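Removed from the display is one protein chain of the complex; every other protein chain stays in position.
As written, the chains take the letters A and B, and residue 1 is the first residue of each chain.
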Amino acid sequence: MNVREIASLVGGEVVGDQGAEIVRVAKIEEAGIGDLTFLSNPKYERFLATTRASAVLVSAKLDLEHHRAKSTLTFIRVPDPYVAFLQVLKRLTPTIDPFPTGVHPSAVVDERARIGRNVALGANVVIGKQAVVGDNARLSHGCVIGDGAVIGEDCFFYPNVTLYHQCRVGNRVIIHAGAVIGSDGFGFAPKPDGSYEKIPQLGIVVIEDDVEIGANCTVDRATMGQTTIQRGVKLDNLVHIAHNVTVGEHTVIAAQTGISGSTKIGKNVVIAGQVGLVGHIEIADKTVILAQSGISKSLVDPGKTYFGYPAKEHRRAMRIEAVLRSLPELAQELQELQRKVEDLQKTFEQKTSQRTTTSAG
Amino acid sequence: MNVREIASLVGGEVVGDQGAEIVRVAKIEEAGIGDLTFLSNPKYERFLATTRASAVLVSAKLDLEHHRAKSTLTFIRVPDPYVAFLQVLKRLTPTIDPFPTGVHPSAVVDERARIGRNVALGANVVIGKQAVVGDNARLSHGCVIGDGAVIGEDCFFYPNVTLYHQCRVGNRVIIHAGAVIGSDGFGFAPKPDGSYEKIPQLGIVVIEDDVEIGANCTVDRATMGQTTIQRGVKLDNLVHIAHNVTVGEHTVIAAQTGISGSTKIGKNVVIAGQVGLVGHIEIADKTVILAQSGISKSLVDPGKTYFGYPAKEHRRAMRIEAVLRSLPELAQELQELQRKVEDLQKTFEQKTSQRTTTSAG
Partner (left out) sequence: MNVREIASLVGGEVVGDQGAEIVRVAKIEEAGIGDLTFLSNPKYERFLATTRASAVLVSAKLDLEHHRAKSTLTFIRVPDPYVAFLQVLKRLTPTIDPFPTGVHPSAVVDERARIGRNVALGANVVIGKQAVVGDNARLSHGCVIGDGAVIGEDCFFYPNVTLYHQCRVGNRVIIHAGAVIGSDGFGFAPKPDGSYEKIPQLGIVVIEDDVEIGANCTVDRATMGQTTIQRGVKLDNLVHIAHNVTVGEHTVIAAQTGISGSTKIGKNVVIAGQVGLVGHIEIADKTVILAQSGISKSLVDPGKTYFGYPAKEHRRAMRIEAVLRSLPELAQELQELQRKVEDLQKTFEQKTSQRTTTSAG
């Protein structure tokens, strides 16, 4: 593809050589002849002076005069350079389809299961009785689908995923290897002798459309009712979702975060890695929770950012942290001030007693 | 079942309509006609005024006069409403048995393995040589049981569990999907050139009776001797237990907690989620460790509660946190006091020098 064709693909405007041939994509600091690159983060702008790329996707808002004076670089101006770059990346990359096709002879499909049209089942896949797999779903090797579980259309399951009995997965859901959906919630009633009685976990997990779940995640089934991962949610790897949790639409949760039982996460929430939330709380829509934070109370105002253990509003947490960093000096200042006050007190007492003595004398 | 039958099942006393028909259970805020619900947590007591449930399990200690004056609700008085509720829940819910029955033809059982009576082995289960599987054990699809491993009676393994060679599992143990038992402990001896030599991990894991292990947990084998999960322990999902750890009887550990090597956890300990414990320490019986705490020293007094990173006794941690939250103001107060003292000092010096001057004049 040449620059003109790429501009047409991404809806951009060329400033420079329209005919230059593009064969690859690359990072701006590594790009050479034949490479398309992009500038999105301003801190990389300095590379425009040195890059050897054949063309650069830039924001339509970027002032090019300055750069054009110093180089002969070809620019393609677009609304969002990164999104445009991804479009080109997809087009240029030879698509590798990592999923099996057809039903492998070693797949074990219960005769009471219902398998849609054009479904792919890899080697050693197991489909339980009364389970349903929707059209075009592709389940890679070693996946186990429990009795009565339902998978929608156009889903992709990577190897060794376990979907427990009765759980329901929507359309266009991607689940990465080793994830476990529908394991028992962690519920035990203490008995007088200190041992525990298992509380039966009789509910299910419902995963709605367009969700993606990372490798080795665990999503527990509800005690009663359902654990719900709403439409468009994205979970990174090793995330834990406890029983009866609801994760709202288009919420993204980074790796190793854990959500405790019955907590309700709003829509369009962003949760960073290794965050922990206690059970039975609610998180407002568009909340942002920064990495490793510990959330022990409901966060009711939408759109705020939190940080810390225990978490505080982000700016407040930053102010506290700033003082905390100089806490030893603060303690020392307090000590010095204590001495100063003591000295002052002594001198004062001395002087006034002197004065009294003097006056009396 | 009607209310009288339910009261008889749970050993309760009916106050209200003994004949009301119960067909389902539900949460108090969602219950309707035909539903049984329960009141355990006092903060839900307000729902007694509005619930449409056909009967409510309540504590024998609850004062009903007040509520009976305001509604025609039927009550069943019991010692523990939640436990009674679970009994009814189990009775009313159609039992789904998610485990395979019999030995699937695709299961690979070494001829030197010993399989008990009435054992179920799902599709693609692998049983190694000299391994033992006890009577009535049911291993779901894709489980791998290593050479010489021993599984007791009445165990339930969900799909894709890996039990390494020589490890031993007691009776009535439940292991959820993807859990790995017996992987090598993390032991490497540094060599002079900066690389590491693997320390052979020659011990085993022993899991005693009535343990439940969550999805995708990892329990490492000992370097020598054994890593021990004692009777009645419950592990949530994604918990990590390192080599040579002992977890004492009836201890419960919530999701994503990690216990480092050779640490010894007492009995009836409660550890919340995302807690970390360093190696080679001991935790006293009945200790409670709150979420995300970091424990770097032995906790020797039984029955205490800890919180924080690094952890402190809970009340102490709360007092520190209370001050920490107003640390910026505290720093400001200190600054103001410093100014005040300086002013006072100046005024004092001025006055006394004036006085001296005056006296002298």
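Please note the rule applied: a residue touches a chain if its C-beta (ideal position, glycine included) is under 8 Å from a C-beta of that chain, and two chains touch if they have at least 3 such contacts.
Quantities reported herein were computed from a predicted structural model and do not represent experimental measurements.
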Of A:G12, A:G128 or A:G178, the residue in touch with the unshown chain: A:G178
Contact residue for the chain not shown (choose from B:T37, B:N124, B:N171 or B:Q226): B:N124
Contact partner of the left-out chain, one of B:S54, B:S140 or B:Q166: B:Q166
Sites on chain A contacted by the missing partner chain, in the whole complex: 25-27, 82-83, 86, 89-90, 93, 96, 98, 104, 106, 122-124, 140-142, 158-160, 174, 176-178, 210, 212, 214-216, 232, 234, 236-238, 249-250, 252, 254-256, 267-268, 273-274, 291-292, 309, 321, 324-325, 327-328, 330-331, 334, 337-338, 341, 344-345, 348, 352, 355, 359
Those residues of chain B which, in the complete complex, touch the missing chain: 106, 108, 124, 126, 128, 142, 144, 146-148, 160, 162, 164-166, 178, 180, 183-184, 186, 188-189, 194-200, 202, 216, 218, 220, 224, 238, 240, 242, 256, 258, 260, 274, 276, 278, 292, 294, 296, 309-310, 312, 319-320, 322-324, 327, 330, 333-334, 337, 340-341, 344, 347-348, 351, 355, 358
